[in-house]
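The complex appears here minus one protein chain, its other protein chains still in place.
Entry: chain A
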């Protein structure tokens, strides 16, 4: 490690390399704080060429490396290793070009998601994917995680809005993916690979026209069931809102305690429905949504007609994760997906789990696409409660898979859920994913130990599993 740090100082200068134990600890976790490890070395490169050199040095020293943006990830995807190098992109924050005529922007990976929209807004454009952490999360991290957000119901995810990436491959080469090049869609496979196929050093994003009209409705129901009925009826009417969000009574209670969002009193569930697009379309569809909500039993409807009113409606929803801290000493944020039509059944099953285990669960979810964010509340001072909460959290993922859904809709697998991958995928499925990984990273040094449970070595044929691999036994290779 010491020799490597010396070499990095030659590449980056003294201020680009961190080896001081106290400063290293700043980087010991990402947004999922339960997993922690102090990195061996932290580097702060400013250019793609520097990252390529760092990667080549790591390869020569057989040292694992991990890229990190703003560290807001919620699955431990940027968890460092004591025996590894953490490559932090925070110095690569240039917006290189806002190209309005071609509806695109070229940015460095450390640029925040929101900064792109802010730069584009004066031209009447924005960057559509909007993860809740958009004020701080980096576009490089968004690319790694294929980030979504509340509005991905209509607009899709990062992968639908990134046109090209310059990357440093695990070989330490700089290459472009996408951008209209013929051949395999390596860009599509790279986005969402959680930093295991290389490091994005420039990102070309699509800019979307700022919608002519945006209307937001807050509908209050006595409970989740009626709210769910409204969601089904909206989708059934052939309407694709920009967002449909729901919160249950416990989540509302937390949000009121934290930010006093002033949602209708006595609400057992609130639904936020946002429509955007051409004025004439939005106005007409909005009337239908209001009627549908009323017919489904909404006891109060509030319409936000401008940005300030809209911000007030969204305040409660956007604060929900942090807000549960007001009503519980500790909590787990879960991220699972079910087919939207299975929501009522799955929510009832979560209720039953909650009662069985004596663990409260607050539900906040993207109702339009069945993406659940159950907040599992517990008191870590009570012996055994943390373990029970973890069990509830895991059982919720089982429910998602049983209903044909996914173990993660937007937070990623990272280190947190790699053990759940076998619930969704068989050995052959995971082996096939490894073929891609081995094509990019045959030495398995690029963010190893994430996403996959115990991958095979790249030299092995798919489908063949042995006892201890001879290279492992002889100490020449390591299974991460």
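As a convention for this text, a contact is a pair of C-beta atoms (placed from the backbone, for glycine too) under 8 Å apart; a residue touches a chain by one contact, two chains touch by 3 or more; residues count from 1.
Operating definition for what follows: contacts and distances are computed from a predicted model.
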Can you tell which of "FAD-binding oxidoreductase", "Protein-export membrane protein SecF", "Heterodisulfide reductase, subunit B" or "Cytochrome bd-I ubiquinol oxidase subunit 1 apoprotein" UniProt lists for the chain that's not drawn? "FAD-binding oxidoreductase"
Out of A:135, A:432 or A:454, which residue would touch the omitted chain in the full complex? A:432
Among A:181, A:356 or A:402, the residue in touch with the chain that has been omitted: A:181
Contacting the left-out chain in the complete assembly, out of A:61, A:214 or A:240: A:240
Of the residues listed, A:252, A:304 or A:413, which one is in contact with the missing chain? A:413
Which of A:23, A:94, A:121 or A:284 sits in contact with the chain that's absent? A:284
Those residues of chain A that touch the unshown chain are 99, 101-104, 145-146, 148, 152, 156-157, 159-160, 169, 175-177, 179-189, 191-193, 209, 211-212, 232, 235-236, 238-240, 277-281, 284-285, 337-341, 366, 369-371, 404-413, 417, 421, 424-426, 428-433, 435-440, 451-452, 462-463
